[in-house]
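Only one protein chain is missing; all other protein chains are in place.
Letters are used for the chains, namely A, B and C, taken in the order the chains are written, and counting of residues starts over at 1 for each.
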Amino acid sequence: MQRIYLDYAATTPTDPNVVQAMLPYFHDAFGNPSAIYSYGQEAKNALEEARGKVARLIGARDEEIIFTSGGTEADNFALKGAAYANQKKGNHIITSAIEHHAVLESCKFLGKMGYKITYLPVDKYGLVDPDSVKKAITDKTILISVMHANNEIGTIQPISEIGKIAKEAGILFHSDAVQTAGHIPVNVNELGVDLLSMSGHKLYGPKGVGVLYTRKGSKLTPFMHGGGQERGRRASTENVPGIVGLGQAAELAGQDLEGETQRLIGLRDKLISGIVQKVDRTHLNGHPVKRLPNNVNISVEFVEGESMCLNMDIVGICASTGSACSSGSLEASHVLLAIGLEHVQAHGSLRFTLGKWTTEEEVEKVLEILPRIIGKLRAMSPLTKNLSPG
Amino acid sequence: MQRIYLDYAATTPTDPNVVQAMLPYFHDAFGNPSAIYSYGQEAKNALEEARGKVARLIGARDEEIIFTSGGTEADNFALKGAAYANQKKGNHIITSAIEHHAVLESCKFLGKMGYKITYLPVDKYGLVDPDSVKKAITDKTILISVMHANNEIGTIQPISEIGKIAKEAGILFHSDAVQTAGHIPVNVNELGVDLLSMSGHKLYGPKGVGVLYTRKGSKLTPFMHGGGQERGRRASTENVPGIVGLGQAAELAGQDLEGETQRLIGLRDKLISGIVQKVDRTHLNGHPVKRLPNNVNISVEFVEGESMCLNMDIVGICASTGSACSSGSLEASHVLLAIGLEHVQAHGSLRFTLGKWTTEEEVEKVLEILPRIIGKLRAMSPLTKNLSPG
Amino acid sequence: MYSEKVMDHFNNPRNTGDMENPDGIGHVGNPVCGDIMELYIKVKDDIITDAKFKTFGCGAAIATSSMVTEMVKGKSLADALKISNKAVAEALGGLPAIKMHCSVLAEEALSSAIDDYLKKNPTRNTDALRKLHKTPHHEETE
Partner (left out) sequence: MYSEKVMDHFNNPRNTGDMENPDGIGHVGNPVCGDIMELYIKVKDDIITDAKFKTFGCGAAIATSSMVTEMVKGKSLADALKISNKAVAEALGGLPAIKMHCSVLAEEALSSAIDDYLKKNPTRNTDALRKLHKTPHHEETE
């Protein structure tokens, strides 16, 4: 069975070019970059080359790039690192209600440690209002953290506007760019961020490696304590193959950003309008235009998300849902609830995220199969009482 | 030039078998293990298989294995996780003066957060006295952390004895086994540990992946906050290829532990006695018998370590030193100072650590070359005034 | 994630759809959790002669609904009330720990349908059966 993968926001296959670039660093140029002998220096050079490639992708200086073990660590590092380092200045953090769990759970933890957290609401499209950020600032505010684009509904936030507000107020500004770096233009200076999170496996790099961009001069307490790696900012023997892979992925991502964006938007809009036209009582979640080029998030009334995903999996289509059942918790997606969906609608959401190997045929296949699946499930739904299925 | 790598304690080449095992999980079975569709479940199965392999190596249950990004994260997680989770019980932590920086720096951080840390001294061989652990315990003690074997001088600690003391007192016991797991027998029940750290790249697995063993029932606050991975104990998309590699490495390591140990002890002792006999004013650091099979640590009087390492590197021999100069700090190794060496001796230390590709010829080559290097450096040392060089 | 049996009942659910004039209707679950089940039964002489369901929910919710309607057909009300969530899960070759609540829901849907029947037909055996019904016997083991 030819499988159709449409969950690129969950993880991407590592690009074969990236794997190729990584391979020499496992067994041959395997040295510890801290070592002074040849093997160590070879690894160190590879590390620094990768750092340069990542820096170039986001318009940063090399020394502002700190490699981490992924997006989650970058978020934890940003939140906790800023909180601890600025303890004397204040204890108030502003974030949004629709951040990734890596940010939200870090905030919850900091909340228990005595920090005060403001979770800004979003509008029905998932947008944070920059004015609400401004109003939330107090003289105790030490950090603002608003994600660049949301991983579930794809809404792109007005980061530069928030960046200006943060800068004026002299407050550190962090943005989780895990879903945008390598996908849409990300420039740390244009965005006006001090801290920015990236993750390798979301841009065709390997899993288990990420980046926290740290603007020169930002006060940050280390998260990972130990040896002096990453100029004393992040301990642990560097994951050289992973970092080389991330560097290679960053370079590749920068090469045809604009062309790929246009291609994906075409496929995305075809999928959105196809579903909404073919299946009644379906609704697009997120912003129609301020939206990731690869994100389709649809609520299908009367049907639960996991059951749709499972049915799609049976015929080889891989997609995800914001329904509770798939995540082990009983709560529906906090993002879908935050944009005002009822629980039952949130449980009935489907997310398709497209990527560099997505073809028009795949989109057409989904448009052919999905209505049938929905029809079948609606026929056995207790919620369709007054609706003719399909 | 054929290089001779004798710094296996810094990092090991990834075994080609391990790389082979990892490869399918980059581009083909690349799924996110949290996903319910086929790609996700394939990755999930690989993850759980690797978990089983690691568990078997150390006599643990599968669900007690938490994958991390390395030894440093495992140490941070153990120390901070235990400290936060047991805040109500107390605020006192006992550790030793010769722990890895990942433990010591975590302790220093916790010290700033209000915890009290006792750093136990060691004897001239680097041994912690179990009685000193017992004496240090107060009714506020919530964690004891003593490493299984030291990464610099190779001394193996009396962990089971300390484990018994911890158990009697009802105190969580952590051991950093980064240098022992896969190298000498490690059984969490025989050692009596509740928490144990491992790192992939020290046992022919990949860099950027490690393990915190967590005995069932141990109270631990997560270190990496975010999604529900690792049963809610460690967030972030799992590094599937890395974890598969670590699993494979653990399985390989278990296969010929005894035979390899004997072989390495033979080479180790040949190297030690060779140096000490050929070059006067050289001394073995660490315990002569309670010692890692692959560790040789020698102090060479009148000569600084980095200059010896650099000279060796010129002829292709890779070794390390406890001298400050190589690490960017100005301090000599805290371990060598803790066993009572003068600064100048500590700066004159050399560490050779052997591994599975080390041959007798390599050892002989070192024994041939090293005395010449020492002779050359001693001839230009201001400390050799009254000593005939060589 | 799911056993073959679960996937079979999920992919080809038995006894789905409406029932004309059911003797008892069970309605359980709530939108917050994302599982809503309706279970319909026909009863004759204290024997369940037919059962159908409609379910909004995940794979496990659909499979357990399907399985419980299969298990219940031909059983006496008393025996039907003894069907535990664990028995449903076992009949499906097991469920992931995080999905055990779905089997609880199936058990509850069944007993709620029987309860509904008993309310409407209060003549025979009612008290004993309702007592049986009230005894909780499901287990949410991990």
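In this section, a contact is a pair of C-beta atoms (placed from the backbone, for glycine too) under 8 Å apart; a residue touches a chain by one contact, two chains touch by 3 or more.
Here the structure is a predicted model, which is why all the values come from computation and not from measurement.
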Residue in contact with the excluded chain [from B:Thr155, B:Thr214, B:Thr237 or B:Ser307]: B:Ser307
Contact residue for the chain not shown (choose from B:His148, B:His201, B:Arg268 or B:His347): B:His347
Contacts of chain B with the absent chain, listed as residue ranges: 302-307, 310-311, 314, 323-326, 328, 330-332, 342-344, 347, 379-383
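Quick note on the criterion: only the chains that are shown with their structure count from here on.
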Inter-chain centre distance, chain B versus chain C - centres from mean C-alpha coordinates, in Å: 55
Centre-of-Cα separation between chain C and chain A, whole angstrom: 40
Whole-Å gap between the CA centroids of chain A and chain B: 34
Touching two or more other chains - residues of chain C: 59
Sites on chain B at which at least two other chains make contact: 36
